[in-house]
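Of the protein chains in this complex, one is absent; all others appear in place.
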Amino acid sequence: MAKVKGVVVVNDERCKGCDLCVVSCPCDVLELHQHEVNSKGYHYVYMKNPEACIGCANCGYVCPDGCLTIYRKKNQ
Amino acid sequence: MTEFQDIVLMKGNEAIAYAAIRIGVDGYFGYPITPQSEIMETLMNEAPWTTTGMVVLQAESEIAAINMVYGGAACGKAVMTSSSSPGISLKQEGISYLAGAELPCLIVNVMRGGPGLGTIQPSQSDYFQAVKGGGHGDYRLITLAPASVQEMADFVDLGLQLAFKYNNPAMILADGVIGQMMEKVKLPAYRRRRTEAEIREQCPWATLGKPATRKPNIITSLELDSVIMEQNNLRFQAKYAEITKTEVRYETIDAEDADYILVAFGAMARICQKAKDLAREQGIKVGIFRPITLWPFPSTAIDSFSAQVKGFLTVEMNAGQMVEDVRLAVNGKVPVEYYGRLGGVVPTPQEVYNALVAKFNLPN
Partner (left out) sequence: MSIDIDIVSPENMVYAKPELMNDTHMHYCPGCSHGVVHKLIAEVIQELDLKEKTIGIAPVGCAVFAYNYLDIDWQEAAHGRAPALATAAKRLNPDKMVFTYQGDGDLAAIGTAETLHAANRGENIAIIYINNGIYGMTGGQMSPTTLINMATATSPSGRTTSKDGAPLDMSKLLAQLDGVCLVSRQAVHTAANVKRAKRMIRLAFENSMAGKGTSVVEIVSTCSSGWKMTPAASNDWMVDNMFPVFPLGDLKNI
């Protein structure tokens, strides 16, 4: 089990599906929904692989729309 | 800082500068151009930043100067600029933005002859530009036309008072004669500049930093929604209608019994006084109507003489600009004639008298 565990909470409605968070992730955690869209028609991002998230927040830093809130916890 | 006796002799341009310092103007931003450079020169000599705290800055262009005025006005500060005709043309973008953002400020135009680089001699050929909207969009500029050095001093305060009353730019439309000639003048009393707390109280829209207690203040003329933009325009028009109703100013001289009225503003009105005297000596009953506010134009007041007089002669140092507004006011009831000289030539009283006699076929 990873030493740190992270969670990315997505503001679905703010997300424009630009994909920049997806490519910034070192652990291949994120993906744009293939079919789901928000009210503006954007394929918003979700945690495809949540177990792999280390809470590095790279996704949050590069997100232009401030859609992502990142949490991180060290395992005891 | 120079201290004066009660009444002093100075140029119109100098009077503008001293009045600005005394009434507590916060900032002046300008660029040199003849025939008004004494305004900024006087301010720089007086160095009011060491006394009243007034900021005086020479900008890199007239465009920068008017946009500095925008930045200062957006903070609720009492700010002004001055220039002459070609420089005022450069400021038109900024003036339109100021009107669109509903910002108060004072712009001084000491007119010289145009078009283009033209001449440095006096002229009144920026009348249309000032009162019909020199920049883009449906806006109006409160326009004051001083005819004496005293009015140059007085209209700094009046212009800013009107600007702040209506959140609209105001202009002193002077000419090279009034700017350059020396007359006795009584300068306004000293009034301290407003504090930030006073500005926040008087101008709740001012961008001085957002306290937690209010929403952000945003100074802009932009609105992409045409329905809202139309409402903004209708609000402006209602304001302009209120100004037209409330703020018309003019002067009449010997008009009560006049058969003919000379309509003139600024320096031309002073010359017309002598022409009137020449006419009266010949038994021709001539009066003077001098619009002080060129916008709002004193249309009703002029028209009130239509039933009394046989004709109006509009005398201007241009190709006939204000005459259009006089004709609109009189609406064909009696003849409205024009006489003027162009390109920086100042008509003499005798020329005006001769024009009056010729236009109305009077016995000479």
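A and B are the chain letters, set down in written order, and residue numbers restart from 1 in every chain.
Here is the rule we use: a contact is a pair of C-beta atoms (placed from the backbone, for glycine too) under 8 Å apart; a residue touches a chain by one contact, two chains touch by 3 or more.
Only a predicted model underlies this, so the values are computations on that prediction, with no experimental measurement involved.
> Of B:208, B:229, B:301 or B:334, which one is in contact with the hidden chain?
B:208
> Tell me which residue among B:18, B:97 or B:139 touches the hidden chain in the full complex.
Candidates B:18, B:97 or B:139; residue touching the omitted chain: B:97.
> So that we can see where the missing chain sits, which residues of chain A does it touch?
5-7, 9, 11, 13-14, 16-20, 22-24, 40, 42, 47, 49-51, 55-58, 60-73
> Which residue numbers on chain B touch the omitted chain?
Touch set of chain B with respect to the missing chain: 26-27, 29, 55, 57, 59-61, 63-65, 67-72, 74-75, 77, 79, 93-94, 97, 101, 196, 207-212, 215-222.
By definition in this document, only the chains that are shown with their structure count from here on.
> Let me have the rounded angstrom distance from the C-alpha centre of chain A over to the C-alpha centre of chain B, please.
Those two chain centres are 60 Å apart.
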